[in-house]
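The structure under discussion is supplied below as C-alpha coordinates; questions concerning it will follow.
Coming up: subunit A.
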Amino acid sequence: METIFWILSAITVLGALFAIMLRNLVHCVLSLILFFLGIAGHYFLLRADFLGAVQILIYVGAVAVLMLFAIMLTRHVTGDEGPREVLGGKWWAGMGTAIIIAGLLWAIIRKDQLAQILPAGGAQTSMVEIGKAMVTDWVVPFEAMAVLLTAALIGAVVIALEEVIRRR
Partner candidate 1 sequence: MAIPILFVLSVFLGIFAYTTLVERKALGRIQNRFGPNRVGRWGILQPIADGLKLLIKEDIVPRRADQFVHFLAPVIAVIPSILLFSVVPVGTRLVPVDLNIGILFAFAVSTVSVLALFMGGWASRNKFSLLGAMRAVAQVVSYEVPMVLAAVAVVMAVGSLSTLRIARAQSGGILNVTNWFVFRPWGFVGFVLFTIGAMAESARTPFDIPEAESEIIAGYHTEYSGFKFALFQMGEYLASIAMAGITVTMFLGGYNGPGSGPGWVGGLISMFWFFIKLAFMIVLNIWIRGTWPRVRVDQLLGFAWKVLLPMSIANIVAVGMWHYLTFRPLAWVATTLWLVLWFVTLSKLAATENVAPRTYRYAS
Partner candidate 2 sequence: MGFIGKGLLDGMVVTARNFVGSYFDKERLVTVQYPEERVQTPENSRTFPFLVYDDNKNPVDTMRCVACKICETECPPQCIYIVMDRDEKGKPRQRPKVFDIDTSVCMQCQICVEVCPFDAIKMDNDYEKSRYGRFDELVEHLPDLLKSNEYYGRIKPTEATVVDAKLKAEKEKKAKKAAPAGAKPPTGSKS
(Lines give C-alpha, C1' and ligand atoms only; values in the text may rest on other atoms or scores of the structure.)
Protein backbone atom coordinates (compact mmCIF):
# COMPACT_ATOMS: atom_id res chain seq x y z
CA MET A 1 0.00 0.00 0.00
CA GLU A 2 2.73 2.35 1.07
CA THR A 3 4.75 1.84 -2.12
CA ILE A 4 1.69 2.21 -4.28
CA PHE A 5 0.94 5.44 -2.50
CA TRP A 6 4.39 6.83 -3.19
CA ILE A 7 4.34 5.75 -6.82
CA LEU A 8 0.94 7.32 -7.32
CA SER A 9 2.04 10.46 -5.57
CA ALA A 10 5.11 10.70 -7.75
CA ILE A 11 2.96 10.31 -10.85
CA THR A 12 0.53 12.93 -9.61
CA VAL A 13 3.19 15.47 -8.73
CA LEU A 14 5.06 14.87 -11.97
CA GLY A 15 1.85 15.27 -13.93
CA ALA A 16 1.11 18.54 -12.18
CA LEU A 17 4.63 19.83 -12.73
CA PHE A 18 4.63 18.91 -16.40
CA ALA A 19 1.24 20.51 -16.77
CA ILE A 20 2.65 23.89 -15.92
CA MET A 21 6.18 23.53 -17.23
CA LEU A 22 5.89 21.98 -20.66
CA ARG A 23 6.10 24.24 -23.68
CA ASN A 24 3.46 22.63 -25.81
CA LEU A 25 -0.12 23.37 -24.85
CA VAL A 26 -1.44 19.95 -25.78
CA HIS A 27 1.34 18.27 -23.86
CA CYS A 28 0.30 20.35 -20.86
CA VAL A 29 -3.26 19.07 -21.07
CA LEU A 30 -2.03 15.52 -21.49
CA SER A 31 0.08 15.83 -18.36
CA LEU A 32 -2.91 17.31 -16.61
CA ILE A 33 -4.75 14.13 -17.51
CA LEU A 34 -1.92 12.14 -15.99
CA PHE A 35 -2.39 14.22 -12.86
CA PHE A 36 -6.15 13.56 -12.83
CA LEU A 37 -5.50 9.86 -13.22
CA GLY A 38 -3.07 9.99 -10.32
CA ILE A 39 -5.71 11.65 -8.15
CA ALA A 40 -8.21 9.00 -9.20
CA GLY A 41 -5.67 6.37 -8.23
CA HIS A 42 -5.43 7.96 -4.81
CA TYR A 43 -9.18 7.78 -4.45
CA PHE A 44 -9.12 4.11 -5.31
CA LEU A 45 -6.38 3.61 -2.78
CA LEU A 46 -8.57 5.25 -0.16
CA ARG A 47 -11.35 2.84 -1.07
CA ALA A 48 -13.43 5.65 -2.49
CA ASP A 49 -14.21 3.71 -5.67
CA PHE A 50 -17.14 5.86 -6.59
CA LEU A 51 -15.19 9.10 -6.32
CA GLY A 52 -12.32 7.62 -8.26
CA ALA A 53 -14.55 6.51 -11.12
CA VAL A 54 -16.33 9.83 -11.15
CA GLN A 55 -12.99 11.62 -11.15
CA ILE A 56 -11.97 9.74 -14.29
CA LEU A 57 -15.38 10.08 -15.89
CA ILE A 58 -15.67 13.80 -15.33
CA TYR A 59 -12.15 15.16 -15.25
CA VAL A 60 -10.49 12.91 -17.80
CA GLY A 61 -13.54 12.07 -19.87
CA ALA A 62 -15.14 15.48 -19.97
CA VAL A 63 -13.07 18.36 -18.65
CA ALA A 64 -9.73 17.45 -20.17
CA VAL A 65 -11.31 16.32 -23.42
CA LEU A 66 -13.17 19.60 -23.67
CA MET A 67 -9.92 21.45 -23.04
CA LEU A 68 -8.31 19.53 -25.88
CA PHE A 69 -11.29 20.23 -28.05
CA ALA A 70 -11.10 23.92 -27.25
CA ILE A 71 -7.41 23.95 -28.17
CA MET A 72 -8.20 22.23 -31.42
CA LEU A 73 -10.74 24.88 -32.29
CA THR A 74 -8.22 27.68 -31.89
CA ARG A 75 -5.54 28.52 -34.39
CA HIS A 76 -2.83 26.96 -32.26
CA VAL A 77 -3.87 23.44 -33.07
CA THR A 78 -0.36 22.15 -33.09
CA GLY A 79 0.04 23.49 -29.58
CA ASP A 80 3.46 25.03 -29.99
CA GLU A 81 3.73 28.76 -29.86
CA GLY A 82 7.45 28.99 -29.51
CA PRO A 83 9.18 29.34 -26.17
CA ARG A 84 6.83 30.22 -23.40
CA GLU A 85 8.00 31.67 -20.15
CA VAL A 86 7.22 29.05 -17.62
CA LEU A 87 6.95 31.16 -14.54
CA GLY A 88 6.40 34.54 -16.13
CA GLY A 89 6.92 37.81 -14.37
CA LYS A 90 4.42 37.06 -11.64
CA TRP A 91 6.20 34.13 -10.13
CA TRP A 92 5.89 35.66 -6.68
CA ALA A 93 2.09 35.58 -6.95
CA GLY A 94 2.21 31.89 -7.69
CA MET A 95 4.60 31.26 -4.84
CA GLY A 96 2.32 33.19 -2.48
CA THR A 97 -0.71 31.18 -3.53
CA ALA A 98 1.17 27.93 -3.13
CA ILE A 99 2.34 28.87 0.35
CA ILE A 100 -1.14 29.91 1.47
CA ILE A 101 -2.75 26.75 0.14
CA ALA A 102 -0.08 24.54 1.65
CA GLY A 103 -0.55 26.26 5.01
CA LEU A 104 -4.30 25.87 4.86
CA LEU A 105 -4.06 22.23 3.91
CA TRP A 106 -1.56 21.56 6.65
CA ALA A 107 -3.82 23.20 9.20
CA ILE A 108 -6.84 21.24 8.01
CA ILE A 109 -5.06 17.93 7.99
CA ARG A 110 -3.71 18.53 11.48
CA LYS A 111 -6.94 19.71 13.02
CA ASP A 112 -9.85 18.13 11.19
CA GLN A 113 -11.13 14.80 12.43
CA LEU A 114 -12.41 13.68 9.05
CA ALA A 115 -8.97 13.79 7.57
CA GLN A 116 -7.63 11.63 10.33
CA ILE A 117 -10.35 9.01 10.35
CA LEU A 118 -10.63 8.07 6.73
CA PRO A 119 -7.32 6.69 5.63
CA ALA A 120 -6.72 4.73 8.79
CA GLY A 121 -10.05 2.92 8.94
CA GLY A 122 -10.21 2.15 5.26
CA ALA A 123 -13.88 3.04 5.50
CA GLN A 124 -15.83 2.12 2.43
CA THR A 125 -17.71 5.22 1.34
CA SER A 126 -20.51 3.82 -0.69
CA MET A 127 -22.27 5.89 -3.25
CA VAL A 128 -25.55 5.26 -1.43
CA GLU A 129 -24.20 7.18 1.53
CA ILE A 130 -22.87 9.92 -0.69
CA GLY A 131 -26.22 10.20 -2.40
CA LYS A 132 -28.11 10.30 0.87
CA ALA A 133 -25.79 12.93 2.31
CA MET A 134 -26.23 15.03 -0.80
CA VAL A 135 -29.98 15.20 -0.57
CA THR A 136 -30.20 15.51 3.24
CA ASP A 137 -27.37 17.25 5.07
CA TRP A 138 -25.83 18.97 2.12
CA VAL A 139 -28.91 19.71 0.10
CA VAL A 140 -28.45 23.48 0.21
CA PRO A 141 -24.89 23.55 -1.13
CA PHE A 142 -25.86 20.86 -3.63
CA GLU A 143 -28.73 22.93 -4.96
CA ALA A 144 -26.63 26.08 -4.91
CA MET A 145 -24.09 24.29 -7.10
CA ALA A 146 -26.84 23.21 -9.42
CA VAL A 147 -28.08 26.80 -9.73
CA LEU A 148 -24.56 28.03 -10.31
CA LEU A 149 -23.95 25.50 -13.07
CA THR A 150 -27.29 26.29 -14.69
CA ALA A 151 -26.43 29.98 -14.60
CA ALA A 152 -23.09 29.24 -16.23
CA LEU A 153 -24.81 27.17 -18.90
CA ILE A 154 -27.34 29.90 -19.67
CA GLY A 155 -24.54 32.44 -19.74
CA ALA A 156 -22.65 30.35 -22.28
CA VAL A 157 -25.75 30.04 -24.43
CA VAL A 158 -26.35 33.79 -24.27
CA ILE A 159 -22.79 34.57 -25.28
CA ALA A 160 -22.98 32.12 -28.15
CA LEU A 161 -26.35 33.50 -29.24
CA GLU A 162 -25.00 37.04 -29.37
CA GLU A 163 -22.34 35.87 -31.76
CA VAL A 164 -24.89 34.11 -33.92
CA ILE A 165 -27.07 37.20 -34.05
CA ARG A 166 -24.15 39.45 -34.84
CA ARG A 167 -23.09 37.19 -37.67
CA ARG A 168 -26.51 37.49 -39.20
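The rule is simple: contacts are C-beta pairs under 8 Å (C-beta built on N, C-alpha and C of every residue); 3 or more make two chains touch, one makes a residue touch a chain; residues count from 1.
These made the cut because all candidates are chains of the complex that A comes from, given by their letters.
On a predicted model such as this, the values are computed, not experimentally measured, just so you know.
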Interface partner of subunit A in the complex, by touch - 1 or 2: 1
List of subunit A residues in touch with candidate 1 within their complex: 24, 26-27, 30, 33, 49-50, 53-54, 56-57, 60-62, 64-66, 68-69, 72, 77-79, 126-127
